[in-house]
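My questions will all concern the structure given below.
Removed from the display is one protein chain of the complex; every other protein chain stays in position.
Letters A, B and C name the chains as they come in the text, with residue numbers starting at 1 for each one.
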Amino acid sequence: MLVQMVTDATDTQVDRVVAFAEDRGGQVFVAQGAGRVVLAVRGMHAGPDDERRLRALPGVAAVAPTSREYALVSREAGAPRSRVEVAGVPIGPGTVTLIAGPCAVESREQTLAAARMAREAGATILRGGAYKPRTSPYAFQGTGEAGLVILAEARAETGLPVVTEVLRPQDAELVAEYADMLQIGARNMQNFDLLRAVARTGRPVLLKRGMSATIEEWLLAAEYIASAGNLNIVLCERGIRTFEPTTRNTLDISAVPVAQQLSHLPVIVDPSHAGGRRDLVLPLTRAAVAVGADGVIVDLHPAPAEARCDGAQALTHPDLDELARAVRDTASAVGRTTVEETSLALSLA
Amino acid sequence: MLVQMVTDATDTQVDRVVAFAEDRGGQVFVAQGAGRVVLAVRGMHAGPDDERRLRALPGVAAVAPTSREYALVSREAGAPRSRVEVAGVPIGPGTVTLIAGPCAVESREQTLAAARMAREAGATILRGGAYKPRTSPYAFQGTGEAGLVILAEARAETGLPVVTEVLRPQDAELVAEYADMLQIGARNMQNFDLLRAVARTGRPVLLKRGMSATIEEWLLAAEYIASAGNLNIVLCERGIRTFEPTTRNTLDISAVPVAQQLSHLPVIVDPSHAGGRRDLVLPLTRAAVAVGADGVIVDLHPAPAEARCDGAQALTHPDLDELARAVRDTASAVGRTTVEETSLALSLA
Amino acid sequence: MLVQMVTDATDTQVDRVVAFAEDRGGQVFVAQGAGRVVLAVRGMHAGPDDERRLRALPGVAAVAPTSREYALVSREAGAPRSRVEVAGVPIGPGTVTLIAGPCAVESREQTLAAARMAREAGATILRGGAYKPRTSPYAFQGTGEAGLVILAEARAETGLPVVTEVLRPQDAELVAEYADMLQIGARNMQNFDLLRAVARTGRPVLLKRGMSATIEEWLLAAEYIASAGNLNIVLCERGIRTFEPTTRNTLDISAVPVAQQLSHLPVIVDPSHAGGRRDLVLPLTRAAVAVGADGVIVDLHPAPAEARCDGAQALTHPDLDELARAVRDTASAVGRTTVEETSLALSLA
Partner (left out) sequence: MLVQMVTDATDTQVDRVVAFAEDRGGQVFVAQGAGRVVLAVRGMHAGPDDERRLRALPGVAAVAPTSREYALVSREAGAPRSRVEVAGVPIGPGTVTLIAGPCAVESREQTLAAARMAREAGATILRGGAYKPRTSPYAFQGTGEAGLVILAEARAETGLPVVTEVLRPQDAELVAEYADMLQIGARNMQNFDLLRAVARTGRPVLLKRGMSATIEEWLLAAEYIASAGNLNIVLCERGIRTFEPTTRNTLDISAVPVAQQLSHLPVIVDPSHAGGRRDLVLPLTRAAVAVGADGVIVDLHPAPAEARCDGAQALTHPDLDELARAVRDTASAVGRTTVEETSLALSLA
C-alpha cells in the first residue's frame, strides 16, 4: 500500500501514519524528496475499516494499493512527475537541464578549463569523475579525493553545482561533502549496499541504467534508494548492450518515455557513453530532448586527444556551443525551456 | 573501384566505361537512381595508366577506390546524400516525409478511410499491406491482389502515392503495377532473390532493417538492390531485438546518423513497429525527426480495436494530427521542412 | 483442436475427419510424416456431443484441445518424440546422427573428397551447399544446379543421402530431384513462401533457427511446413546473435531440451556455424550430444585454407575422425547409439 502525504506534512503526521501501520503488523518505508513524502506500507493486516481510517489521518493526501514492486518511485498513487533540485538547479518536467564536464578529473587546469567551457556554453551542472570504474585494473583509476577538491574549486569558480560518481559505500559521506549530486554508474546499478549508502547522504542521486538492465530492474534499483529514505533520484539512460558494433552501446531512446510513464522520477540521457563517438553526441542529444528527456549529460574536454579516458567521445568547445543551441531549439520544439544560468543559486553553505 | 558518372551521363558513356573495365577483366555493376549513375568495378587488372584513362573517359565524374563491400550505396567517392522520389514525393536531405496508413488492407472502407486520415493529416505517401508476413501460419495473411486494387483506388482518390510490401519474387512485377514504392520487410532483408526481383521493377524500394541485422548487413542488403541496377533505395530503421520487454523492439535511434554517414541513401524510421505501442509513436517520431531521419512511417487505423493486425500500435485520427504537427515542429527545430501536400504530383499514368 | 490419427490411418479415414470438421465450419490442416498423421482443426463450431463423436470416428487415436499456436508440431496431444527418416537414415530419439560435408560444393574433386571423408569417419548423411546465401552480393553465390549434380554423384559413390539448402521457392522441386532432405537456412526461417514450397516436395526438411528467432517463432516456422502437409521436419539450433564477440554466434544449448519439450520434432545442432571456429566444433559437439541433441551437422573440407566459404570452421580429416569418436562416446554416456553405417539404405530409385 502506498501513502502519499500532503506537501507540507509534518514529521509528527508521518510518525502517526508509521505507528498506525506498524500497529497492524506493517513494515513502513518512508521516502522524502522531490517535494513529496511517500510511505510504502508492506504486510499490514488491515481490518475492514482500516484503509478508510488511514486515509483520514492528518497529512495523508492519498492511499492506493500498489501492483508494482517499485512502489515509492511509481506513479501508481496518481503521482505527478517529480522535479529534483540540485543545489537549486531543477531537473524535471518543463525544463531541459544540460549537464556537462570531463569524464575524469585529470588535473586542476584541465578541470577548470572544462568547467568554464561548460558554464560558457550554458550548462547548469558540472559533471566530472574523481573515482573512475575501469574495466582493467591497470587503467587510470581516477584522482580520488584530490579530484574532489579540484571539483569543489571548479564549483566555487563557476557557480555550477557538481555531480560525481561514488564507487564505494565508505566514500559516500566524503563525496557528499564536496559534491551536490552523487552518481551511481552503470556497473554499480545493482550494488545495493552502495545504493543505500548514497541514499543516506540525503544528496540527490543520479542513477545510471545498468548496461543490460531491464527498465523494471532499473526502477527497482531506484526503489532501493527510495526505500532508504531518499526520493531525490534522477534516472539516466546511457545505452544498453546489443549485437550492433558501430556504437559502444545502443541508446534505448524508448526507455525515456517508458520510464517516465512508470515512474514519477526525472529521466535524462547520456549520449556520450551511449554512442561512444563524438559525432553522435549532437544527433543523440537532439533525439533525447525531442523524446522528452528531462536533461542530457555530456562529456567534454579542453583537449580530447590528451584525455585519459573516453577522449573519443568528448566534445570540444565549439561542439559544446553547438550542442547547447541544439538543446535550446529542440526543447522549444517540444514545449520546454532550458534551465537559465541566472537561475543558479548554490544552496550549499 | 567506384566510378561516379556525371548527372547527365548518356547510356553510350556508361557503356564505354563498362567496356573499358571488362576489357581489363573487370566485372561491372551499374546502378542508377536517386539522380545518379554509379558503377562498381570488381577484379579489373588495371595497368599503371588505366586509372587516369578511366578518369578521362567522357561522362566520368569521379573514380575512387573502395574499402567497403557495399560500394554502390556507400559515400566513399565523396557522394552527397541522395534524394529518392516516389511518384514525385521526395525522401531525402532537407525534407521530412510522413508516410502513414494501415498495417494491413482489410477492406475497401477501412483503407479509404485510413487514406483520407493520412491525407488530411498531411502525410504525403500512403502505406498499406496487401501481402502480410505473419509469424503464425494461421494468422490473417493479407488480402493479396484484391488489396492492391483497393490501394490503387485509395491512391486515385487521395493522390497519395502508395508503398506496399512484396513477399515473393514472383509478385514483384504485379505489385509494381499497382504501387509506387515496394517494401522489403524486416524478415526478408536477407531474402536475396526477393531483393533482386524488387530491384528489377525499377520502382523505389523501402528496405527495412532486419530485426537482428547489423548496420553493415543492412547496407549489404541495399547493395544487393543497387547491384541489380536500382539505386532508388530508402533505408528504414524499425527496431532491433534486445532483452528489454517493455517495447516490442528496441528502436536503434543511433542507426539513423550512422547509416547516413556510411551511405548516401535516405534513412527513415518506423516508430510504430519499433515500440509496438500507440503511446510511444509520438515521442519516438519526435526523436526520429530530431536525430535527422529523412522521414517516418506510421501505422494508423480508423478503428484500431477492430484491426486485424497490430491494432495496439495504430494511431487514430486525432493522434495522427498531433503527430503531423510534431513532425513539422521538430523538423523546423533541426532546419528541415516537411514535404508539402501541394508538391504532390503523381507521375504514374 | 488437434486430432491424432492411428499410425495406419487410411486416406478415407482422414477424409472423413476432415469432412466432419468442415461440416461444422472448421478449417483443417492435415500433416503427415515422421510416422504419424495429425490434423489441426481451427474454428469448428462444435456442438455439445461433437468432440465425443469426433473421437469415435474410425482411425482417430486422440483428440486434444490446443493452447499452442504451433499445434501440429507440439506435444500437446501427448505426442511422443518423432523420428524422421532421410532415405532410411533415422534422426530422432535413441540415436545420434552425424551429418557432415562441405559448406559449399566448389568442385567435383573437392566434394567427392569431402564425401569420402564424411563416409570414412562414420557420418551417415552428407551436407553440402549448391545455392549459398551470402551477406554480400559480390561473394561466391554457389554452383547451383551443377552443384546438385555433383552432390548426386557423391551420393551415388558413398551411399550417403544428401541434405542441401534451397533459397528460392521455384528451386524446391529441382533440388528435391537431387537431394534427400531440403534445408531452410537461418536467414530464410521466416521466408514463408519458401517454407511452403519446400514442404510440398514431400522431402524431409532441415529447419535452421533464425539468428534472432525465439524458440516459439522457430516452432511457428515449423508449423508453416507442417500446415502445408509435411511433418518430416528436423529442427537445427545454430547459434543466436548476442553481444559476445569471441564466437560468431552464441550456441543456445538450452534450446535443444526446450524445443524437445515443446515439440515432438527431432532437434540437431550445428556447432560449426554456431562458433564459427574450428577449435570449438569438437567441444560444442560433445555438449550438443550430451544435452540430448538428436544429431549434429558439421562443416568439413579436404583443404580448409582453400575453402570458398567458412574455411575457418571446417574440419580436416583427422578432426572429423576425432569428432566422430567423441559423438560415439558421448552418445553412449547419455544412453544413445549412433546410426550405424550398415543401416544405410538409399530409398530413392
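The definition used in the following text is that contacts are C-beta pairs under 8 Å (C-beta built on N, C-alpha and C of every residue); 3 or more make two chains touch, one makes a residue touch a chain.
None of these values were measured; they are calculated from a predicted model.
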**Item:** Full-complex contact with the absent chain, from A:180, A:223, A:237 or A:329
**Value:** A:223
**Prompt:** With respect to the chain omitted from the figure, which of C:251, C:296, C:309 or C:323 is a touching residue?
**Reply:** C:251
**Message:** Tell me which of A:212, A:316 or A:332 is the one touching the absent chain.
**Reply:** A:212
**Item:** Sites on chain C contacted by the missing partner chain, in the whole complex
**Value:** 212, 214-216, 240, 242-247, 250-258, 261, 274-275, 279-280, 283-284, 286-292, 329-330, 332-334
**Asked** Where does chain B touch the missing chain, residue by residue?
**Response** 241-243, 245
**Request:** Go through chain A and note every residue touching the omitted chain.
**Result:** 29, 40, 42, 69-70, 133-138, 167-170, 187-188, 190-193, 211-212, 217, 220, 223-224, 227-228, 241
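As a convention for this text, only the chains that are shown with their structure count from here on.
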**Complete:** Neighbour overlap between chain B and chain C returns A
**Prompt:** Any idea which chain sits dead centre by C-alpha averages?
**Reply:** B
**Message:** On C-alpha atoms alone, could you tell me the rotation angle mapping chain A onto chain B? Nearest 5 degrees is fine.
**Reply:** 180
**Message:** Let me check something: if the centre of a chain is the mean of its CA atoms, which chain is farthest from chain B?
**Reply:** A
**Fill in**
Rounded to the nearest Å, the gap between Cα centres of chain A and chain B is 39
**Asked** Just how far, in Å, is the C-alpha centre of chain C from the one of chain A?
**Response** 51
**Request:** Mind pulling the residue numbers of chain C that touch at least two other chains?
**Result:** 241
